[in-house]
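One protein chain is absent from this view; the other protein chains keep their places.
Which chain is which? They are A, B and C, in the order written, and residues in each are numbered from 1.
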Amino acid sequence: MVPTIYYVILSAILFGMGAIAFIFKQNIISIFMSIELMLNAVNLAFVAFNQAWGKLDGQVFVLFVIVVAAAEAAVGLGIIILIQRNRQSLNVERVDQLKL
Amino acid sequence: MSASLIIFFLLAALAILGAASLIFQRHPIHAALSLIVVMVALAGLYLLMGAEFVAAVQIIVYGGAIMVLFVFVIMLLNAGVEERTNFSKMASIAGWPLALALTGVLAAAMVRAGPTVANPANPGMLSDTATLSTLLFTDFVYPFELTSFLVLVAILGAMVLAQREQK
Amino acid sequence: MQPILEQLWIIPLLPLLGSAINGLFGEKWPNKIVNSVALGSTGLSFLFALEAVREFVFVRNQQFFRKEYFDWIIAGNFRAGFDLQMDQLTVVMVLVVTGVGFLIHIYSTGYMAHEGGYYRFFSYLNLFMFFMLILVLAANYVLLFVGWEGVGLSSYLLIGFYFLRKSAADAGKKAFIVNRIGDFGFMLGMFLLFRTFHTLDFKTLFDAAAPMASDAFGHLGTLTAACLLLFMGACGKSAQLPLYVWLPDAMEGPTPVSALIHAATMVTAGVYVVARSHILFTHAPTAMLVVAIVGCATAFFAATIGLAQRDIKKVLAYSTVSQLGYMFLGCGVGAFGAGIFHLMTHAFFKALLFLAAGSVIHAMGGEQDMLKMGGLSRKIKYTYWTMLIATLAIAGIPPLAGFFSKDSILLSAFQSENGGGSTGHILYGVGLFTALLTSFYMFRLIFLTFHGKPRYDEHHVHVHESPWSMLGPLVTLAVLSVIGGWVAAPALWGGEDHFANFLGPVFGGAEAGSAITEAARHQLELTLAIVAVLAALAGLGVAFWLYIRQPGKPAELVKSFKGAYTAVYNKYYVDELYDAVIVQPLMWISTQVLWKAVDVRVIDGAVNGVAESLSNTGDAVRHTQSGNTRSYAVWVVVGALVVIAIIFWPALKPALGMVR
Partner (left out) sequence: MNFLTQNAFWILSIIKILLLLFIVLTVNAYLTWFERKLVAHIQSRWGPHRVGPHGLLQPAADGLKFLFKEDPTPAGADKLVYYLAPFLALALALTAIAVIPFGPKPIPFFNFFGQPVYLWVANPDISLLILFAITALSVYGVALAGWASNSKYPLLGGLRSSAQMISYELALTMSVVGVLLMSNSFSLSQIINAQSYAPGVLGWNIIGFSGRGFPVPQVLGFLCFFIAAIAETNRAPFDLPEAESELVAGFHTEYASFKFAMFFIAEYTAMITVSCLVAILFFGGWLSPFPATAFWQFTHYLPSVTLIPFGLWVIWDGIHYETIVGKLVLPVIGFVMIVLGSALIALPAVNEFIQPTFWLLAKIFVVLFFYVWARGTLPRLRYDQLMNMGWKVLLPVSIANVILTAGAVLLRGH
């Protein structure tokens, strides 16, 4: 039997690593993937607490998170394709028009 | 050291390794593969916790659809090894410490919270998929509808984005 | 078994359906279809109303019926539901509304035949029917208020039906705004009632109010205040002093509208409300007196204005105002039954008058100035005779309808002791004189229009009788105005007072019972009736003498009483007065103070100032915005750190207590 806190800590660590990847990846796709990693970490916490309370709401939320992640991936990858098409580069630092 | 603990530590190690390799791999495909590893490991953890349906969905949707999409796009754009530029002072200077701080703060908060976190009422008991779906379609029906709408919008958005403008 | 009564909602729903259908799809349809929809819905609801009344009277033996169909507003202990009720008062109102409404629909098919926006007109008319029925069927003040506002809306739409004419649009606005003033009072009254009784449902509210001690005379208790506020609303809707100004302008609308809304039904809503809440009023003698005085004053005032008007519809409008005054006088002196009775008879003959006038205008090809008519009696016989009947009725010539109702009102006015000894007699006197004036200006109208030699260019105007679709209603209404009064013929005249007995259960003790014995009572009735008839005849005589015998006379009189005449002709300059006292100051304040000063200086200044400062600060920190996404990512992390720190560190235990 595994204490819930283990799962929670694991999810915290994964989330942190996701954040690190989010900062240090420079390929847009990889950055996207690190976001997915963070989402997964959150899901883990959800399920862990869900089991801890013996209620199913947590799992329902995980399902929602997954669906939203799917939608986000669809749109995001579409955007990525556009970026690649327009500036022939996937490096975020070359996409620096997001300012006044 | 019970069997479930051993399995947990194996899977956890797998997940963390996967995440680490996601950070350090230079090639998107490899990053994607390591992310898939993480996801499979998480699915295993869900199974260990008895959330079998979520585990399956995790693999089917995340592993089978989303990540495939990623791989697909990587192949489509023929993305090569990512180049490392350091235009962002902010990231290059404050990046590491901040990220580590975030991880630390989170983990520390969790550890501090440790004793207060209740342990699974009945560990490893498989949560019933039927009840889950009932919950999903009764209490959470409005969020459910909303998400369906969101997905629809996402499909349209993706199509609009990805199609080449016709002359 | 009471199928229709149980499903009372059908009666108002039908016109709504008609309105919706016509309004949505009618534009392209030929008039026939629009007719069939409009008439069908109204006629059906009339039939249903008849059936419902039959069930109410014969199946239920007049047991009070009330049903809650669905909850509309639930807030705390406040409930306003879509509840309809049926009692004797409702019966009268429903029958009048649907019946007269149906006739006027028929009439309109003829009258509006050549107008543009045909479907629009009928859609509005049906809408009005719907709201009016809601008003009279409602079982609580809130739903009643819905109908109240709704009829206001449809009246606005219909007055402004020829919205291309500026006068019409303005008239519509005027009606709407003046009514708002009244509604303001009405709502305040409702609030006060709710605060006192914690309900706005008629039954419970009145049951609660009945045992209460009535306010002392001349002392402003809760009930008195509530009644006065309600009466304020009634003043607005029923065009009483000082809020009567909108009604004459409302004549800009098509004539059927004037007949239906501004004579027969809507304007009587005020009377209905006062009668409906009679229990409150009987507990507030002061309010009663106010109602009586206002009604009496309005009756007289409007009648005087009516003397000198040249526009045929204006005359009728002012007579309407004055007749409404009568009804309020009746209610005010406690003779609610008489008031309602007069409401009904008035609905008949005033609708008839308007429709006939419409027929005349139709015949004259749109001419409304009586001085440009004359000698029409031979050309348009039906119109002439029906209109004559109506005039006799309104003038109070026995045995027509108007006589009985007006007589009973005057009688109760004479008998009322409310407000000290002679008040009743004064009211009676004024009322009597008003009756004289009424018959005078009505016959003036008749003589100017139908007798004497034609004063219009016969070559251009081809006078023609109206189609049967218009004459049919005229005749029906004429019959009604003749026999309509008999249902209430008091014992003295061989009838046995059906009407009062019928309404008895509703008004119960509210009727002003007089101390004097039966014989003396009959004696009194007889004398008063004779006096009234004499007054009416006197008015007739004067009119005859002035406009038939010596047609030159009026002009001389006008010369000799120049000032008075111009004053009366210009309606005592009331509109100008209001304009000067209320409208102009408001305009000035809103432009000079609110707009130029408050809005521009204060509000815009504040907003722009904030915007300025913000844009400056933004300009200052803009340089952190490198456009490099990774930097942004780091900033996000910083934010996350701060948030997490705030959540977790200071209150670790409570923040995580929820986990347990």
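We adopt the following convention: contacts are C-beta pairs under 8 Å (C-beta built on N, C-alpha and C of every residue); 3 or more make two chains touch, one makes a residue touch a chain.
Note that this is a predicted model, so its numbers are computed, not measured.
Here the chain not displayed is in touch, across the complete complex, with B. The residue touching the chain not shown here, chosen from B:I7, B:A20 or B:V71, is B:V71. In the full complex, the hidden chain is touched by chain B at residues 27, 29-30, 33, 36, 43, 52-53, 56, 59-60, 63-65, 68-69, 71-72, 74-76, 78, 126, 129-130.
Here is the rule we use: only the chains that are shown with their structure count from here on.
Judged by contacting C-beta pairs, the busier of the interfaces A-C and B-C is B-C. For this pair, chain A with chain B, the centres built from the Cα atoms lie 6 Å apart. Those residues of chain A in touch with two or more other chains are numbered 19, 23, 26, 49, 52, 93, 96. Shown for chain C are the residues that touch two or more other chains, namely 626, 628, 630, 633-634, 637, 640, 659. Residues of chain A touching chain B in their complex: 1-10, 12-21, 23-27, 29-30, 32-34, 36-37, 40, 43-44, 47-54, 56-57, 59-60, 62-64, 66-75, 77-82, 84, 90-91, 93-94, 96. Interface of chain B with chain C (complex): residues 87-91, 94-95, 98-99, 101-102, 105-106, 109, 112-113, 116-118.
Contact residues of chain A toward chain C in the complex are 19, 22-23, 26, 31, 49, 52, 92-93, 95-100.
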